[in-house]
Every structure is written in structure tokens, then in C-alpha cells.
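Complex shown without one protein chain; remaining protein chains in place.
Up next, chain A:
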Amino acid sequence: MPGTVQSIERAAAILRVVARARDPLGVTDIAQAVGLAKTTTHGLLRTLLQVGFVQQDRATGRYTVGTGLLRLGDPLDLNEVRARSSNWADALAARSGHTVRLATLAGADEVVVVHHVFRPDDSAQVLEVGTALPARTTGLGKVLLAHAPEARRPTGSWATELAEVRARGWGVDRGEHEPERGCIAAPVRGPGGPVVAALGINGPVTVLFDGRGAPRPVLLGMVTDAAAAVSRELGHGGG
């Protein structure tokens, strides 16, 4: 029988103690209850705090069960994703000069726009939040399909392209959805790693891609950096 991981065992014991307590507990109480040294207990509590499984009262320093544990099975709130991504999405639009969209998978063949930042040229544009886009012909959709649970991924000739998108960490479309317009998109990950959204820029194919159809490195870098920043903001990558 393979051995158990000691720190997980200990963390679980701590969570049980904290969850059963009627009042918030201090680190000394917790250490006594689980029979560990105070420094060890403190270290474990810091990590549990970081992943949101416990929370600490600022004034007293005492611990209670965190919202992250209470809502362990809940999907990430999309309005929260928009709020947390807003600064990064604005910066991406300002730097790239292109429309920015953040989208999530809705059903097998559609994605829905969660956040939209206008192209910063002050031309008339309509807010697309809540709009559905086809999944298979947009860069955003391809990224989301590529990271969808296996049962929901398209099969056949699609599988190869999506495997590539998954492997390289970004996806594109070149005029497949709208003539002469394209998209460069990258995955946004939530706490623990699952892809919860795709972030991308949208613009003329000739501006976004070079003569051989490869995304221009500067723009691609901006998109993947922004997507990584939003992922960090959502708690992916150890905070």
C-alpha cells in the first residue's frame, strides 16, 4: 500500500478542528488540538489561507473555515471573472489597440462573451457582453474547446487542431468567423488549474498575422501575458 502524504493528513486534521469549532480558533488552540508544534501548524495554516480553505480575522488573528472550502464544488462566478479581469483587459486593449473579449463555453457549439473592451479608436461600437459566438470558428472558442473535458471535445479532424492549441497554449482564427477579421486567444485558468475562460484580441487578419499566417509575436505575447495575469488574479498558480 502506498504511503500517505503527511502534510495533507495534517492539513485535513486542522480543517476538521477549525470546522467543528463553535468560535474562531487561535493557532495555539489548533496546534494543541491536532498535536503538532505551533510552527508546523502555523506553516500549514498559511498555505490553507492562501488557497482560501481557512480565513483569518484581521483583528484577532483567529481562524475560521474559508469561503473557498464552503464553495468547493461551485463553478467560478462569471461576473466575478469579469470584475477581476477588468484591469488586465483594459491594459491589453490600450497596448494592442484591438478589441478585447473574454469568453466562456456555453454548450457544445457556442461561447458567450463575458467581458468586452472596445477597440480604443473611439469609433461606434456595441457592447457584446452576453452575445453568443460559434465555438468552432473563433479563436476564443477553439481555446475553450481544446481545454474542455474530453467528453465535450469535438472528434475527427478537429482533434488534431485542438491538440495543437492545447499544447502551444493559444488559439487563433483567420477570417473563419468574419471575413478578413481574426482573433488571437489564450486560456485563463482558475484556482487549481482548470481553464475557466479564454481571453483574446480581435482585429484585421493582416494586422494580427504575418504573411504566412503566424500571429505577430508582439501581439501574441501581449495576449498570453494578459491571460496569465488574469489567471493569477483568479488564484491560479499559488497566489
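Methods note: contacts are C-beta pairs under 8 Å (C-beta built on N, C-alpha and C of every residue); 3 or more make two chains touch, one makes a residue touch a chain; residues count from 1.
Basically, contacts and distances are computed from a predicted model.
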Absent chain per UniProt: "ABC transporter permease subunit", "Glycerol kinase", "NADH-quinone oxidoreductase subunit H" or "Sarcosine oxidase, gamma subunit family"?
-> "Glycerol kinase"
Consider the whole complex, including the chain that is not shown, and state which of A:Pro24, A:Gly43 or A:Pro120 touches that chain.
-> A:Pro120
Candidates A:Gln32, A:Thr64, A:Ser86 or A:Thr137 - the one touching the absent chain = A:Ser86
Those residues of chain A that touch the unshown chain are 67, 71, 77-80, 82-84, 86-87, 90-91, 93-95, 115-118, 120-122, 125-127, 129-130
